[in-house]
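For this depiction, one protein chain was excluded, whereas all remaining protein chains were kept in their positions.
Should a chain be cited, it is by its letter among A and B, assigned in written order, with residues numbered from 1 in that chain.
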Amino acid sequence: MEFGPIFRSLLRSRARVILIVAEVALTLAIVANCLSLILDTRAQLARPSGFDDEHLIAIQTNPFDDRLRDQKVLDRLVDQDRRTLATVAGVRAVSHTGLRPWERSGNITAVRVPGTHGEPARTQSAEADPGLFDTLGIPIVQGRGFTEAEYDHGADAPLSEVQPVVVSRALADALYPNGGALGKPVADAEETQRFTIVGIVDRFYNPFGNTSEKVMFQPARSVGFDFGSRYLVRTQGNPAPLMPQLEKALLGVEKGRFVQLRTLVDSRDEFHGRDRLLVASLNAVMALLVLVTALGIVGLTSFSVAERQRQIGTRRALGADRLAIVRHFLLENWMVTSFGVVLGVLLAYGLNFGIVTWVAGAKLSLATVAAGALALWTIGLGAALGPALRGARVPPAIATRNV
Amino acid sequence: MLLYNLRLAWKSVRRYPVLSALILLGIALGVGVSTTFITAYHVLARDPVPGKSGSLHYVRMNSWGVADDPFRQTPPPLITWRDAQELLKSRVPARSTATFASRGTVFPPDGTRPSRQSLRLVTADFFPMFDVPFRYGGPWSREADARPETVAVISSALNDRLFGGANSVGRTIRIEKTELKIVGVLAPWRPRVRAYALVSDPLGAPEPVFLPLALTGPMELRPAEFQMSWRTPAPGEEKLPYASRLLVNEVLFVGFWAELPNPESVRAYRSFVDAYVTEQKKHGRFPHPLNNRVTSVLDLMAELKVVPPQTKALAVISLLFLVVAALNLIGLFLGTVLARASTVGVRRALGASRWTIFVQHLVECELMGLAGGILGVLLSLAGLAVLNRVYGDGPKGVAFFQLDVPMVLAAVVLSLLAGAIAGLYPAWRICAIPPARHLKSQ
Partner (left out) sequence: MPMLKMDNVSKIYRTGLVETRALRDFSLTVDEGEFVTITGPSGSGKTTFLNVSGLLDAFEQGTYWLDGMDVSRLSDREMSRVRNEKIGFIFQGFNLLPDLDVFDNVDVPLRYRRLPAKERKARIEKAVAMVGLSSRLRHLPSQLSGGQQQRVAIARVLAGDPKLILADEPTGNLDSAMAREIMEILEQVNEAGTTIIMVTHNPEHAARAHRQLHIADGRLVDFERITPFPLNRVERTESSRQVAG
């Protein structure tokens, strides 16, 4: 191959080489960092809640009729609602709960192993009826769920009484790192209230307040005139078509209230909205950047081909076949791109360092950089191919033409 | 001469249509992408209360509970109702307000089905402090806060819905069980960053109803957004009436703002807050060391990362994009310009000075730069429309990200700059070569 002469001649057409090298280097730096950000965000986006999101509807009801200011009426209404919702055809399970999956809201409390000191563990906490685990589709892997008796009793239980709770594996491990959390006690941070872990669920992910995997469920009713009550409904099939029926059923029970229904998938999409937008933006920036760079390489290579028609003719006269001309331009381009790629790898790490320290994000992985470098090499070659083929079509007779 | 140069430029555009299109596309993409993401950044990062962000200060007190880590760096983001009441009494700040968001049922005057609305509880000072624009009427008085009077300020959208957009000042609406007299209707108002709600939901839309803070107890309004408590209620506490409970519990849900126009007043206010907390320590509250904060809006925005870091990263990346686009342009211009080396040689031989040639080529680059910039601004409108689909307020709402005049100007300047930077080197190259070389070439 003609590495030597091409290299030496490249050193002499500096402007063009510098331009392509700089463009490729910057592009690689940007692409690698975009890729890194995308992968980072995508990993977040792809994380499952552990629930049967695709078949869940969250219902929020808020009373406005003054009749409903009576707590007893509201309590009774909850049981009526649960029964009514369960009878709607296509409903698989119903739960009355304070849990708000994918809504960035809920309760966060601090708990500790009774008698210990130091920073308590922060965890989400939510009221749950016995049907919650079946409704979410998360099995209890150790111990048991709640009984109706525990649930009915929940809100009125005196503080002194020990309440049963179901916790997620992450919380169990945080409290009892050596295992065996089942049956063990938990208390709130000031130890004014005590709980016993009666069950452990394995899967739980509800990103909210830095406590995505930790949760403590209590068998309690959460209903009040000012915050209403909330249900989760698990359907057998597609949940969306069932929503009007569910709304009608609830209003049939009591129409002095607002009823809002939303599929969990909608909430999840909204939760992910900005991250998705980020991924889409990064993808767009990357694609456009690569397009611009490719156009630039096409342009510069085209010029260099156009400028060197006579040289191509001469080479052809001296015995180069078409393939040799294509090879020449590709090789030349590959060498320039390679300079750019090498410089770009350094720049990519530099830019990443800047982004990580000044803005946010993850460190660049070697694989990402390698992927970016490979992509740019391919793009560089691809962009040069067209002009190179055009160069190969230059007739050899051009060499003898005297302009 | 400029006209002649413009004509020459137009001719060369016509002579190389594909190439000119490429150049145009290059600038347009560069300007479009960077304008889109810099606008997104700018909309979020700019001063949310122009001219006042320096004087508006947010107050935090180190009220973490006994059980909390005593080494926490920052105090909790909100304060209790009773501390807010005490701070409101201070006359150190020119104005001050305490605020939180609640929710309630709004009954239309015509007796149709009620609706559930977000409510914001504020004091009279809130409106001038945050430059809230009024269409009809105005804020209630400080006396109305003190009594308190059952008054309300509603948004223009709610006014449109309930009163068909008419001047509803003096009319009443019912919220929960209370009849409220409307004293003001806001003009359409959509701050992109709600300075007064930085710790809860800074990018959300303003609430449709504003009520005097003092109505919280009588109307039994609960915080809807964000509340924290480090203490489990004492036995019997929950049986107290809501208004009394507010005065004894340790629930953090109120944001507190003070208008402190100069550093002296900030210093004075800091010592006031510290003195207050020291005094409270005597009653067994604030168990941790003094660590109170009085933070200006912009500092608080930075601390809370109101501008998502990804938006910043995108702005940086899009600027680099512009650099690549400019490099690209240099290459393409260089190509076109050198391709015409021989015609330039003829021009030089016919007596065109080096300067004339230089200007001629620069004019051409600037023309392309400007055209590309305009196209880029159009592209960024499309880009922002896409962003607005996620951030926007729905079909009737105002688009979240909008190009403002400074951004458009910046884009145009940017494209002219790109044209100049990209054109300078090729133009210099072409006029630096002696005429003879072009003439005899090849």
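Here are some notes:
Rule of thumb we're sticking to: a contact is a pair of C-beta atoms (placed from the backbone, for glycine too) under 8 Å apart; a residue touches a chain by one contact, two chains touch by 3 or more.
It should be emphasised that the depicted structure is a prediction, and the values quoted were computed from it without experimental measurement.
Shown chains touched by the hidden one, complex as a whole: A.
Shown as candidates are A:Ala324, A:Val342, A:Ala362 or A:Leu389; the residue that touches the absent chain is A:Ala324.
Here one chain is not drawn; of A:His96, A:Arg257, A:His272 or A:Arg315, the residue touching it is A:Arg315.
Touch with the hidden chain on the side of chain A covers residues 2, 4-5, 8-10, 12-13, 310-311, 313-324, 395-397, 399-402.
As a convention for this text, only the chains that are shown with their structure count from here on.
Averaged Cα coordinates give chain A a centre that lies 25 Å from the centre of chain B. Against chain A, the residues of chain B that register as touching in their complex are 19, 22, 25-26, 29-30, 33, 37, 65-69, 103, 105, 114-116, 177, 220-222, 230-232, 235, 308-310, 312-314, 316-318, 320-321, 323-325, 327-328, 330-332, 334-335, 338-339, 383, 386-387, 390-391, 425, 429, 442. Remark: chain A residues 15-16, 19-20, 22-23, 26-27, 29-30, 33-34, 37, 41, 62, 64, 66, 110, 112, 119-120, 159, 188-190, 192-193, 226-227, 258, 273-274, 276-278, 280-282, 284-285, 288-289, 291-293, 295-296, 299-300, 302-303, 306-307, 310, 351, 354-355, 358-361, 403 touch chain B in the complex.
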